[in-house]
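A short worksheet on the structure shown next.
One protein chain is absent from this view; the other protein chains keep their places.
Entry: chain A
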Amino acid sequence: MSKPDVRDVTLVEAVNLALAWEMEHDDNVVVLGEDIATNGGVFRATVGLKDRFGFKRVMDTPLAENLIAGTAIGMATQGLKPVAEFQFMGFIYAAMEQIVSHAARMRNRTRGRLSCPLVYRAPFGGGIHAPEHHSESTEALFAHIPGLRVVIPSSPQRAYGLLLAAIRNPDPVIFLEPKRIYRAVTQAVDNNGEALPLDTCFTLREGEDVTLISWGACVMETLQAADKLAEQGIMAEVIDVAAVSPLDRDTLLCSVAKTGRAVIVHEACGNGGVGAEIAASIAEGAFLDLQAPVVRVTGYDTIMPYYRNEQAYLPEVGDIVQAVEQVIAL
């Protein structure tokens, strides 16, 4: 056995590590996108891959998101496993027709003859003082589409394990990377090629009084809120949903059955968000266990403000604590 390769890495470095591992071990894995080869990606997620694997497998594309999505589909139907990068989620909408009408449907409409084993990666969310169109969280658009998996890591370890799982998954995966925490923390990641399961939530902290449900960058504030609540003697269970579609309802319902209370935290606006689906699932599946209404702490139902006001839009620790105090009081 070779020596374990454990590295302290950030979330974006974990993405790079997973890409390199899988390219090393599977010749069918290729990466494509804008500025990803020689430049190594605007966030450095693909840095070094071109030097290791060459232009043949690390492809700079013309600046056309719809083309990137469709090209990846064509590659995937022939057995390659493309990982296509959208530079920012705000530019993914040009690719919606390809993603919705083809990637998500290829297996179904050919009755399994062809499939789309691909990953669409995109940095998403606010909090880094980026220009307009660079800060939205629209995961719900994709969660609504049958045939897509939507996966969102919230730590370096989960970025590594979930990205490996996404690449190995035989169906299309939208892999959304919360850029606010791309470099927020480092974590020891064992670079051993071990994937995490795609269809399960991750329980990050156990507690009996309330279930806090979140994903992406907001997991950070949610964990901080749980710390604060513990100081008051309120023991919160914290669940990172990670795969917002298909949704692991069992883990969520079991937790709510235990705690009787649920607060859902996400950065995207609340209206029609994934939090609404989770709240509905709890109402359908755990209504009699509830001791208080399900509460959501989300972004406002408005356009993401430019960066002078973006902090006012983002859910904060205090908002989460307040929401929990409200449901505990009932």
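Just so we're on the same page, contacts are C-beta pairs under 8 Å (C-beta built on N, C-alpha and C of every residue); 3 or more make two chains touch, one makes a residue touch a chain; residues count from 1.
Note that in this section contacts and distances are computed from a predicted model.
Peer 1: Tell me the UniProt protein name of the chain this structure doesn't show, selecting from "Succinyl-CoA--3-ketoacid-CoA transferase", "Pyruvate dehydrogenase E1 component subunit alpha", "ABC transporter permease" or "Nitrogenase molybdenum-cofactor synthesis protein NifE".
Peer 2: "Pyruvate dehydrogenase E1 component subunit alpha"
Peer 1: Specify the residue from the set A:T46, A:Q98, A:S154 or A:S214 that touches the hidden chain.
Peer 2: Touching the chain that is not displayed is residue A:Q98.
Peer 1: Kindly state which of the options A:L114, A:A184, A:A276 or A:A292 is in contact with the chain not pictured.
Peer 2: A:L114
Peer 1: Looking at A:I73, A:I181 or A:I213, which makes contact with the chain not pictured?
Peer 2: A:I73
Peer 1: Can you say which of A:V6, A:A64 or A:L330 touches the chain missing from this structure?
Peer 2: A:A64
Peer 1: Just checking the interface: what residues of chain A touch the absent partner chain?
Peer 2: Touch set of chain A with respect to the missing chain: 30, 56-57, 59, 61-62, 64, 66-67, 69-80, 82, 94, 97-98, 101-102, 106-115, 146-147, 149, 169-171, 199, 246-250.
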